[in-house]
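Below you'll find the structure, written out as structure tokens, and then a few comments.
Removed from the display is one protein chain of the complex; every other protein chain stays in position.
First chain written, first letter: the chains are A, B, C, D, E, F and G, and each begins at residue 1.
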Amino acid sequence: MKKDSLTALLRGYRAGKMSLRQVRDRLAVTPYQQLAESTVDLHRELRTGVPEVVFCERKTDDQLVEVFCALGRAHRFVLGTRLDAAVYARVQRRLPERHRFYERARILCVGNPPRPSRGNVLVLTAGSTDIPVAEEAAVVCELLGNRVERCCDVGVAGIHRLNTVIPKMRRARVIVVVAGMDGALPSVIGGLSRVPVIAVPTSVGYGASFRGIAPLLTMLNACAPGVTVVNIDNGFNAGYIASLINRRC
Amino acid sequence: MKKDSLTALLRGYRAGKMSLRQVRDRLAVTPYQQLAESTVDLHRELRTGVPEVVFCERKTDDQLVEVFCALGRAHRFVLGTRLDAAVYARVQRRLPERHRFYERARILCVGNPPRPSRGNVLVLTAGSTDIPVAEEAAVVCELLGNRVERCCDVGVAGIHRLNTVIPKMRRARVIVVVAGMDGALPSVIGGLSRVPVIAVPTSVGYGASFRGIAPLLTMLNACAPGVTVVNIDNGFNAGYIASLINRRC
Amino acid sequence: MKKDSLTALLRGYRAGKMSLRQVRDRLAVTPYQQLAESTVDLHRELRTGVPEVVFCERKTDDQLVEVFCALGRAHRFVLGTRLDAAVYARVQRRLPERHRFYERARILCVGNPPRPSRGNVLVLTAGSTDIPVAEEAAVVCELLGNRVERCCDVGVAGIHRLNTVIPKMRRARVIVVVAGMDGALPSVIGGLSRVPVIAVPTSVGYGASFRGIAPLLTMLNACAPGVTVVNIDNGFNAGYIASLINRRC
Amino acid sequence: MKKDSLTALLRGYRAGKMSLRQVRDRLAVTPYQQLAESTVDLHRELRTGVPEVVFCERKTDDQLVEVFCALGRAHRFVLGTRLDAAVYARVQRRLPERHRFYERARILCVGNPPRPSRGNVLVLTAGSTDIPVAEEAAVVCELLGNRVERCCDVGVAGIHRLNTVIPKMRRARVIVVVAGMDGALPSVIGGLSRVPVIAVPTSVGYGASFRGIAPLLTMLNACAPGVTVVNIDNGFNAGYIASLINRRC
Amino acid sequence: MKKDSLTALLRGYRAGKMSLRQVRDRLAVTPYQQLAESTVDLHRELRTGVPEVVFCERKTDDQLVEVFCALGRAHRFVLGTRLDAAVYARVQRRLPERHRFYERARILCVGNPPRPSRGNVLVLTAGSTDIPVAEEAAVVCELLGNRVERCCDVGVAGIHRLNTVIPKMRRARVIVVVAGMDGALPSVIGGLSRVPVIAVPTSVGYGASFRGIAPLLTMLNACAPGVTVVNIDNGFNAGYIASLINRRC
Amino acid sequence: MKKDSLTALLRGYRAGKMSLRQVRDRLAVTPYQQLAESTVDLHRELRTGVPEVVFCERKTDDQLVEVFCALGRAHRFVLGTRLDAAVYARVQRRLPERHRFYERARILCVGNPPRPSRGNVLVLTAGSTDIPVAEEAAVVCELLGNRVERCCDVGVAGIHRLNTVIPKMRRARVIVVVAGMDGALPSVIGGLSRVPVIAVPTSVGYGASFRGIAPLLTMLNACAPGVTVVNIDNGFNAGYIASLINRRC
Amino acid sequence: MKKDSLTALLRGYRAGKMSLRQVRDRLAVTPYQQLAESTVDLHRELRTGVPEVVFCERKTDDQLVEVFCALGRAHRFVLGTRLDAAVYARVQRRLPERHRFYERARILCVGNPPRPSRGNVLVLTAGSTDIPVAEEAAVVCELLGNRVERCCDVGVAGIHRLNTVIPKMRRARVIVVVAGMDGALPSVIGGLSRVPVIAVPTSVGYGASFRGIAPLLTMLNACAPGVTVVNIDNGFNAGYIASLINRRC
Partner (left out) sequence: MKKDSLTALLRGYRAGKMSLRQVRDRLAVTPYQQLAESTVDLHRELRTGVPEVVFCERKTDDQLVEVFCALGRAHRFVLGTRLDAAVYARVQRRLPERHRFYERARILCVGNPPRPSRGNVLVLTAGSTDIPVAEEAAVVCELLGNRVERCCDVGVAGIHRLNTVIPKMRRARVIVVVAGMDGALPSVIGGLSRVPVIAVPTSVGYGASFRGIAPLLTMLNACAPGVTVVNIDNGFNAGYIASLINRRC
């Protein structure tokens, strides 16, 4: 929705030509902007409560700069995921000034995200090689306003390590579990937990993990109820859903 | 084992009422019961807030009767899923008196479930052949104390049918979307929703849906964030997670 | 068919030794040329209405030069697909003079293609990373004489963006939809469209898109009828079929 | 949209109570009807030129009767696919009187379909066991107003049998090729044809055809351009697309 | 052929009791017997320490009777696996008199098996539906001379149930773990155990367990070392290997 | 080729209007017959040396009778494969009188096949459950004029059983090896053999043999050269190829 | 061990020239040589008629040199396959003097191979990118003593190109067909041929050819009998089998 039509709309409302309801209805109309090669969703925050998040992989430098500048102007803050450090280094200067890059999580935040204020999301990893994916989930969660507690390398091969985790589980409102190889951790956590468990399979492992298919199937078949699954290595979506759930509370 | 009983145990020991051996034995005490062929989890409600749910498929009649009677005695109510009408007909008389069978959802409820009181879970189906799976989700949700709104046959082939759905979406705190074939509905709902979307792929469809693999993959790859996935045809787990999320609120 | 035998044939016809029909029959005989390592189809245009199109991937530089020169002599124009910019840079000077290289679409056109004159083909992409494949489709379509309208980044995650697309759909005679990840866009377009929809899955996406298998399956299972599918990333074939359909009109 | 409301609408327009635009807008509003378990798309014909087609598999008898009656009232004619003869026998009496059942194609037509009038669609099968799927395509095509020419059992194992086919190909505006096993026929037809080829893989064959995956992959990889693919055994969609293409001409 | 009989043979030759030809023939002597449709391995016990075990599935009644009679004559005892109760009922009378049929494990034992005497093999199941496969493992183990301890329904969804299992694990020399669905139990057991763990995936579960592929992959990818895997539902082989390992001790 | 044109052709030849060569050339033209639902290849024997073979699965009774009668009139003998005993029982009386049904191999032979006269084809099976597929290969081989030697149940689990096989291998000109489960036998035979080995995977086995995929892959990857592979359970093709190879000798 | 040496051995024993132990040792005598990291098969030629062929991929330089020198000493000639040009360049000087490297086919021949003398093997390719695999087949064939005729780029997209091929087919005793993409060529050739057809799938193609799986499946399912299949890109084995078949003639 372009600026002047918004102005016209609101003027019409003040002048009594439109009811409050009519204005609200109009605000749901064509809320996007046609860029050279992208159609940017400007009302996403209004509609879903979260601004559009840019998937940076395979985008050209120019596409990235164009999108972040357009969205940066329209929103309080904007996130980009899967941004390689090397790409960031190239485009860094052309981005809006207020931004921060989280290298390990490969996340870019343009603008002013809210402070983490809503009660705990717990992010667990089965192994230490699962950490980058877990960081993607955790950073997204924090940038969307949630407090995050992390706990790494507590996979089922040493089940007693869960002792440290259990008190944290009691404090959490949602749990994100990141695991590769056999992907068995979410089943165990699901059986011990009172809150929803979001399982993230990772592509870590020996031959027959098939780049994440093995833990993906394990998680879909988790024998404990309460476990739900996102795509392989998709830490972002896990963090996003955790935030949606937490916000509901 | 609850905290206060642990305290009681240790105090009893210090007071000399129990031997060292007795304390050691009690510390290993098991919140489960060993039946002929099942190990029934009696403390599950304490631990996760929901009593154990029995997966009835492939269980023999005797196993079913034994398990429902044992759990029925220990809990306010107990659920069984995937119970075929034919099996139910055979075991009906040997079950505890207070029970109800939901034929389409293939769910058995023994005991006194809570009344649906917590605000809305919305259950959508893409096609009318997805209804049995959706019913499993909806009935589980209701039996765990949630109000459920249903809306059938609103798949993306006629995207305008979403008009009826949108006001219901605004009232919902969680949305369960059940879809076979292309499994595309959750992507569209996810893009329009402020609340978590739980996607359930079904095994409905032509050849290359491969008994649910096609919609499963679609949902895992949903381009809208906020969509999380459960196993093929697993309405139960979707309803269970929806209830966990709703209870959090 | 070699030049001199063609000459002989036509002379025989003029001299009344052959009927028109006989000449036409002969023209359907052995219409190919044996090069060092290729058997070039010279009558393809006669037979199918479109000259042979060269798949350039994995061909050596010498094979490419040999084929384009041979076909360039025999036809008004010739197309090559999947030509990497680097390969083009190496062989550029050895190609026939009249040619143009479309870098993003990786297409080479040797000779004089027709002007786009037949009414609209609409090419849509779900995301901006799908653009290279879409360009392959669009450029092929244009070089075969069709007018093309493009519309990018209108995937189902923001279904309202379709508002811009709908008027363009009304003008189109065929629609090509290019999508990766969940591949859900063709289902929605198919349900809104009066014309054939050609769906092109792309290999864009997170883990479980499996390099395009996920959107391929989605599209094959599209719940809206009227959607037909080509190979993963095969923009060329989509553009080619769109042209065949449009030419029919 | 029910008939009388349409009448009211148009009367209001003639009486000058509504502008042309208002009428047009109304015609795009909620064009579906909520039945007990289905959401029937009543304006589909208006929107796509073809009335909704009912996928009958796995629907209960009551769902089928309800849907065909509702759609039968609103439309000139309605089609149902994948209707087993046994199911038809059960529901036959409860269906609207004017209907016809095509047993081999498993298609039900309620109402008055148009006469086949538009020029030729050619339907080929590789083997005689592919005929049921081909019949589904052919009958759909005819019921949507197209003349159909059939040619069976002309697979590539006896390539010379194509001699009979070639003159028919010259008359056709679209070609549907149905093949199981190796699925090689569409590649050959595509290389000989000036018109679009719609390939339908079937689940006919020995072990490693994997219920249609083998011919599906063959067709997606057809080395001749101009071949597009639909789902395994999905004769209906092939016939539908052929009709869309033919209608364009 | 045993060593001393070779010596006897060569000595007999040197002593002129046998011709050169006879020795050559005997050197090719076959420790197996050619039946109508089977080649029975008579020296298997000599070679591997265990008599041949007959896989009964898909064998005709006549084949079964012929094989068990031939092997029964040559050995102290013979085992058959995967023998359906219905088949057993048909052939029962034609079998050697001394035999016993284990219906749940679908095992037939002809002859006099040794008494279970070697120290413990522990057989665990994750769920009660895994019991038939576990019984196959346990019965084979017992019939090959091992004492077996069983423990059912102790899957990871209620990890505290392992408390009962741990003391049994301390007594065991090998552990067989049978699990379907997520197949996560062996990973946990492997992390707690000092002895080899043999994991048996079962085909129990919801859609995406794909008839046992999901737990098979989980087990192959078990993050705890010491877990080794056999084929889906192959309780027999698990019991056989457990016996080999136990015999070594 | 229709009868009268054949007459004309031959008369022309007798009258000296055509050379022998011209007649032979003409005989290669349109050699098929259009039946109700089949296009029967009448000159296949001329072209490939073997008459067309009918794949009977999924064909209706009428199709079968029609095809066998048509082909039976035109050829010395005709084969049908995959004919179930039950179907045969139904159509038996409507078939040409001179025919024989091989129940285990599920083969029908109409007419007078040649006597087995060409030197040996050896057909081996790994297990006794592979026999039906092996019989299909063996009977086809014999009906096409080859002498066949069979040897069953000589799989690699008892490698010494090969001793009986080796002399037979020395007599053979081609070896067909039929195996399910691990499919390892062809690798061993290939390493011992001087002649081509045709491997036939069967769908016999436990869970992870995936209905023949496991032995199929084993055979394609056979570490011994000289092993070539046909489709799962496709004994017919193995026998056919063995005959082609043997005929060459 | 050859027959006469066995006779000599036993006679020597009877004559008292050898002890019992010596004979026993000799009877276990090994027709192979243990190198540092390989066990070279020295009697392979005796056993199968062809010397061992070395698969060079992934072998270290030292392994290659060691193996070729050992085999080179024991045989008239030795072949190596899958030898990269770069590896060859490194080891070239350390190889036996008499050798030749075929770069495109990646084959090394050490020693004196026989002259091509046995009648024709025909090697066809569907596309020009299939040539490297076809060369592997052709060079192996020639080095094993067969005359080879090549014909490239005659795939089914231009079926009329087969006109050149047909006379060559009439001269051939075996046909090797190399094809990627849809892999449809062998089906067509099989239907036209009197001799065995060996199909080689290649990993050439767009997305859904899945590195050769698509043509592999096509070929396994070839609707024409007489087609047999080897592993993806395995030109060597195709050439080897062709030679075995041709040698039989």
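Basically, contacts are C-beta pairs under 8 Å (C-beta built on N, C-alpha and C of every residue); 3 or more make two chains touch, one makes a residue touch a chain.
This structure is a prediction, so every number in the text was calculated from the model and none was measured.
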| item | value |
| --- | --- |
| Sole residue of F:72, F:190 or F:235 that reaches the chain not shown, by the stated touch rule | F:190 |
| Options F:123, F:151, F:195 or F:219, residue touching the unrepresented chain | F:219 |
| Residue numbers in chain A that touch the chain omitted from display | 127-129, 131, 151-154, 157-158, 160-161, 163-164, 204, 206-209 |
| Touch residues of chain E, complete complex, unshown partner | 47-50, 53, 173-174, 191-196, 198, 216, 220-221, 225-232, 236-237, 240-241, 244-246, 248-249 |
| Residues in chain B touching the chain absent from view | 6-7, 10-11, 13-14, 20, 23-24, 27 |
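Rule of thumb we're sticking to: only the chains that are shown with their structure count from here on.
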| item | value |
| --- | --- |
| Comparison of E-G and A-E by number of C-beta pairs in contact, larger one | A-E |
| Between chain A and chain D, centroid-to-centroid distance (C-alpha), Å | 42 |
| Distance between chain centroids, defined by C-alpha means - chain B, chain E (Å) | 38 |
| Numbers and ranges of chain A residues touching at least 2 other chains | 191-192, 213, 216, 220-221, 225, 231-232 |
